[in-house]
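Okay, structure first, notes after.
With one protein chain held back, the other chains of the complex are shown just where they sit.
Up next is chain A:
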Amino acid sequence: MKVGLFIPCYINQLYPQVAIATLELLEKLGVDVYYPKGQTCCGQPLGNSGYEGDAKGSCQVFVENFKEYDYIVGPSGSCIYHVKKHFDIIEQTPEVVKVRNNAYELCEFIVKILGKTDLGASFPHKVGLHKSCHGLRGLHLGSCSERMDPPFSTEEDLLNNVKGLELMSLTRKDECCGFGGTFSVFEEAISVKMGKDRIQDHLDNNVEVITGADHSCLMHLEGLINRNKQPLRVMHIAEILNSSI
């Protein structure tokens, strides 16, 4: 099984530690993982802003990079969702279809494809899980509070097996953080307010570290936490799952 590691553009540039944790974690799990050169972006910021038609170039680059792999795994539910959901704007060649079908968010890949939930990690902290909307409602990484389905959560299954980790419950379990890509700048006031409210929920429930499977949400929350000097930090779930004493 050959796995292509997809590192979203902003993680590559701004959060290399998340990419490193993802790579190391997959290696520890015995995955034959490759990092194709020349990755750019899945094109989501363009699509969500209404410029989907201009994103064809980046879609083609993506497919070209990953067409030879059995699975494409990335540490971002949102970007993976975009590949699966919105790569319908280019011709649906067998390669495009294969890439779309085999793209997996990291946690889902570990639980569903590798069939593992206990990764031997250890992280003795009080952790709050931010369920990103695209991961949750788009990729169905867990049950959503709006729907009356049996409860489950891919990320919680993994976090509950981390030694010493205390998963704190939140008052609003899956409310959006307000990042929303370009929404964060074009609807700045609401975006900031939503982020502040999410952070307050974590603070009210004694969380020390906010984690999640989407670092774009975490980047937004971190921006607010740092500006307001709040006693919290953010870590991508890959960093927690890759940690040991």
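Note that contacts are C-beta pairs under 8 Å (C-beta built on N, C-alpha and C of every residue); 3 or more make two chains touch, one makes a residue touch a chain; residues count from 1.
We take it that contacts and distances are computed from a predicted model.
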Omitted chain, identified by the protein name its UniProt record gives, among "PTS system fructose-specific EIIABC component", "Phosphopantetheine attachment site", "Lactate utilization protein" or "Lipid-transfer protein": "Lactate utilization protein"
From A:Glu52, A:Glu95, A:Glu156 or A:Glu208, residue that would touch the chain that is not displayed: A:Glu52
Which residue of A:Gly128, A:Gly142, A:Gly178 or A:Gly212 touches the chain not shown here: A:Gly178
For chain A, residues in touch with the removed chain: 7, 9, 11-17, 19-20, 23, 34-35, 37-41, 43, 45-58, 60-61, 133-134, 137-138, 144-149, 172, 175-176, 178-195, 197, 219-220, 222-224, 226-227
